[in-house]
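Shown next, in structure tokens, is the structure this report addresses.
Apart from one protein chain that is not included, each protein chain of the complex appears where it belongs.
Chain IDs A, B and C follow the sequence of writing; residue 1 opens each chain.
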Amino acid sequence: MNCRSSVEIITEWDIVAARQLGRNEAKKAGFGTVDQARITTAISELARNIYLYAGQGKIEIERVSEGGIFGIKIIASDEGPGIADLRKVMEDGYSTSGGLGAGMPGVKRLMDEFKVVSEVGEGTTITTTKWLH
Amino acid sequence: MNCRSSVEIITEWDIVAARQLGRNEAKKAGFGTVDQARITTAISELARNIYLYAGQGKIEIERVSEGGIFGIKIIASDEGPGIADLRKVMEDGYSTSGGLGAGMPGVKRLMDEFKVVSEVGEGTTITTTKWLH
Amino acid sequence: MPQEVGVQYKEIMKKYLESQSEEDLYVGQQFSRRFIEKNIAPEDVISIHKNALYELHPHLRKQVWDSFDFLIEMMIHYGLTLREHQSLVRKQEAIQMEMNVATKVQDTLLKTTSPNVRGLDVGWVSKPAQQMNGDYIYFLNQEHASSVAVADVMGKGIPAALCMSMIKFGMDGLQFENSSPRNVLETVNRIVEKGVDDSMFISMFYGKFDSTNGHFHYASAGHEPALYFDSATSSFAELDAKGLLLGVKKDAYYEERSIPLKAGDFVVMMTDGVTESRTEEGFVEMDTIQRLLVDVKNLPAQQMAEHLYNEIGGMQEFRLSDDFTIVIFKKELE
Partner (left out) sequence: MPQEVGVQYKEIMKKYLESQSEEDLYVGQQFSRRFIEKNIAPEDVISIHKNALYELHPHLRKQVWDSFDFLIEMMIHYGLTLREHQSLVRKQEAIQMEMNVATKVQDTLLKTTSPNVRGLDVGWVSKPAQQMNGDYIYFLNQEHASSVAVADVMGKGIPAALCMSMIKFGMDGLQFENSSPRNVLETVNRIVEKGVDDSMFISMFYGKFDSTNGHFHYASAGHEPALYFDSATSSFAELDAKGLLLGVKKDAYYEERSIPLKAGDFVVMMTDGVTESRTEEGFVEMDTIQRLLVDVKNLPAQQMAEHLYNEIGGMQEFRLSDDFTIVIFKKELE
């Protein structure tokens, strides 16, 4: 229960590879079609953020279990510019009006747990988990 | 271009009759499936309001045209208690949280034009139109 | 999402596919109303639909099922927006509660007492267009004089409310000897000019009835003229005086004028929410306002003010486009 697979994000096509990996892992973990799509979308958003704002980084996917409940954990990390104002990034952007897609709040909503660690000039690591209910 | 059909709303099943009439008229007027469903939903809401709050009333449906554009007009009238606070009724109830369905603001959104005339103790008449775009 | 929703969905759809009746669609739509409450996202509905169709018609070609997977993918962002909506609704409710508290605070803070001076009958109405009133009435009561400030703060809501509290406390600090209309406006103008930035303007009419000589003294800071009714000739005149809006210029000068009030005469001070009331037929005419006032000129001032509000408010179905304020000073019959 400790296999971690990962995809380097360098070009836009790596986003697709990360999605594919995520969907496969989600399926193997036992998630239904809709949750597979949600997990894949979360990965897609995280990978796009890396691609757009950090230039490059990594998506790691891990199957996890806690107290008999199974789930899938995604770790998105980069050594990009970091996030200066975390509060702002986590605010609802109201995707309806903005053109930036789901953004961080969207990823948070698609998954069950969510954590950002970011230091300006050092990079950003986002860890997010979804549990099989 | 002045045929007006109508349905008396007395029992819950008259709501279905009004919907049926509305859907047929909308289809005949040339609306697509989705707009047929929207017009039918608007009629459904209006008829339900009559059934629930006024006890009885009438839904009239009329094909209309204005400046070469065709449309469908719905007139929902009753001699019920009337609406004391129109401002409040027209406020967004945020259907997500409430259990009252679409309500007046919903009908307004489903259609293109919307007007309420209501007098306490006298009754309410709602006129709403949708145009073929 | 509960298993049972899927089962019911299938049953309702099955009936519809057999009958294609409006009744089944009605039942279906009534059923779907609960989805949002139950936190069922649109992509969940597609999945429920796919499963129901599969159970009813398992032998459709593979592309149909694949197409539903595609459709689910297309719906994910709708589901997100829906959740965003729910969080926004909660936020909105919190703001609403805050506004309710603010309105209560404002009401308590700005409460004013109608004057009670011999020979003068006073009536007033002030109705907000939205939740918080941007019009403001302040009465100053002295032994032989009754004064009123009628103000309209540009803008509405919270910033306006803050400005009004400033006016109130400014006027609370006024000394008796300085209560001539010109002095009051000059003083309040200095407070406003100092206290708020350039984006905030306030118009104010200040009227003072002096019971010792029966004169009405007034000054205006860019406010609507008042209406004076001369009972002897049964005619109206506008009362206006020169003066800039409050807060524009530090040392603004305000003209002061006066007029004797005879028994039965009255002065109507208003905000532009009254004179610029919009109905379906356009603006309410000054003639209409005057006619409405004449109709009730023999009633007490309070009833006159309420009559004017009921009539003009009624013309716009009480959906006011601006705050609506009237103060009537009426010289009593001996």
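Throughout what follows, contacts are C-beta pairs under 8 Å (C-beta built on N, C-alpha and C of every residue); 3 or more make two chains touch, one makes a residue touch a chain.
Predicted model only: the values in this text are computed from it and were never measured.
Novice: According to the contact rule at the top, which chains on display are touched by the left-out chain?
Specialist: Among the chains that are shown, those touched by the missing chain are A, B, C.
Novice: Identify the residue among C:Leu60, C:Ala263, C:Met286 or C:Leu333 that touches the chain left out of the display.
Specialist: From the options C:Leu60, C:Ala263, C:Met286 or C:Leu333, the contact with the absent chain belongs to C:Leu60.
Novice: Of A:Ile15, A:Ala54, A:Val107 or A:Ile126, which residue touches the hidden chain?
Specialist: Selected residue, touching the omitted chain: A:Ile15.
Novice: Please identify which residue in C:Ala145, C:Cys163 or C:Val327 touches the non-displayed chain.
Specialist: Checking the options C:Ala145, C:Cys163 or C:Val327, the one contacting the hidden chain is C:Cys163.
Novice: List the subunit B residues touching the unshown chain?
Specialist: So the residues of subunit B touching the unseen chain are 32-34, 37-38, 41, 92, 94-96, 101-102, 105-106, 109-110.
Novice: If the missing chain were put back, which residues of subunit C would it touch?
Specialist: For subunit C, the residues touching the absent chain are 13, 16-17, 20, 25, 28-29, 31-33, 35-36, 42, 45-46, 49, 53, 56-57, 60-61, 63-64, 66-67, 70-71, 73-78, 81-82, 84-85, 88-89, 91-92, 95, 98-99, 101-102, 104-106, 108-109, 155-159, 161-163, 165-166, 168-170, 172-173, 195-197, 199-200.
Novice: For subunit A, which residues lie in contact with the unshown chain of the complex?
Specialist: Touching the chain left out of view, subunit A contributes residues 13, 15-17, 19-20, 23, 40-41, 44, 86-87, 94-97, 99, 101.
Throughout what follows, only the chains that are shown with their structure count from here on.
Novice: Distance-wise, how many Å sit between the C-alpha centres of subunit A and subunit B, to the nearest whole number?
Specialist: 45
Novice: Whole-Å distance, subunit B centre to subunit C centre, using C-alpha means?
Specialist: About 29 Å, centre to centre.
Novice: Enumerate the residues of subunit A that touch no fewer than two other chains.
Specialist: none
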